[in-house]
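One structure below.
Only one protein chain is missing; all other protein chains are in place.
On to subunit A.
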Amino acid sequence: MFFHIVLERNMQLHPRFFGRNLRENIVSKLMKDVEGTCSGRHGFVVAITGIENIGKGLIRDGTGFVTFPVKYQCVVFRPFKGEILEAVVTMVNKMGFFAEAGPVQIFVSNHLIPDDMEFQTGDMPNYTTSDGSVKIQKDSEVRLKIIGTRVDATEIFCIGTIKDDFLGVINDPANA
């Protein structure tokens, strides 16, 4: 699920950035530092949408670095248990398949794949129904439901299922 929230971060800035473009420098550094990171609490920071305010800088003893408290608005993405996501399959093996929904990695184990789908080894390992009409392989797009998440300080990993109504392949590149 996406959220638009306000976060705060202390930016350490080298003195060489001080000057006319101080503000721009802070913002660009913030974007570089923050976008694409993941915090267990808020999820993945997708993009910074605005700066709320930049506080007074504090000069660090000894180094000359200055710390600015920056409040910024950003879009974060955090997966939840029970959430339905659309994801791209990245890897298929005997144990199941891995898929990605943006920055989130999801593993669907083989017992959460419908029973009528069989694993086929080969050049392009895939799961296929007995009549061959549905095939899950690399780059397939699937709709899945998250049934478990592991949230670490810096990463989020999910397991999902496609063994439910309206879940499964939504676009098969092989047939396209």
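Note that a residue touches a chain if its C-beta (ideal position, glycine included) is under 8 Å from a C-beta of that chain, and two chains touch if they have at least 3 such contacts; residues count from 1.
Please note the rule applied: contacts and distances are computed from a predicted model.
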The chain that is not shown, which UniProt protein name from "Glutaredoxin-related protein 5, mitochondrial", "Recombination hotspot-binding protein", "Glycosylphosphatidylinositol anchor biosynthesis protein 11" or "TRANSCRIPTION INITIATION FACTOR IIE ALPHA SUBUNIT" does it carry? "TRANSCRIPTION INITIATION FACTOR IIE ALPHA SUBUNIT"
Among A:Lys29, A:His42, A:Lys71 or A:Lys163, residue touching the chain not depicted: A:Lys163
Have a look at A:Gly40, A:Gly64 or A:Gly148 and name the one touching the chain we're not showing. A:Gly148
Using the definition of touch stated at the top, determine which of A:Pro79, A:Gly96 or A:Gly168 touches the missing chain. A:Gly96
Pick out the residues on subunit A that sit against the missing chain. 91, 93-96, 98, 105, 107, 109-112, 121, 125, 147-150, 157, 159, 161, 163-164
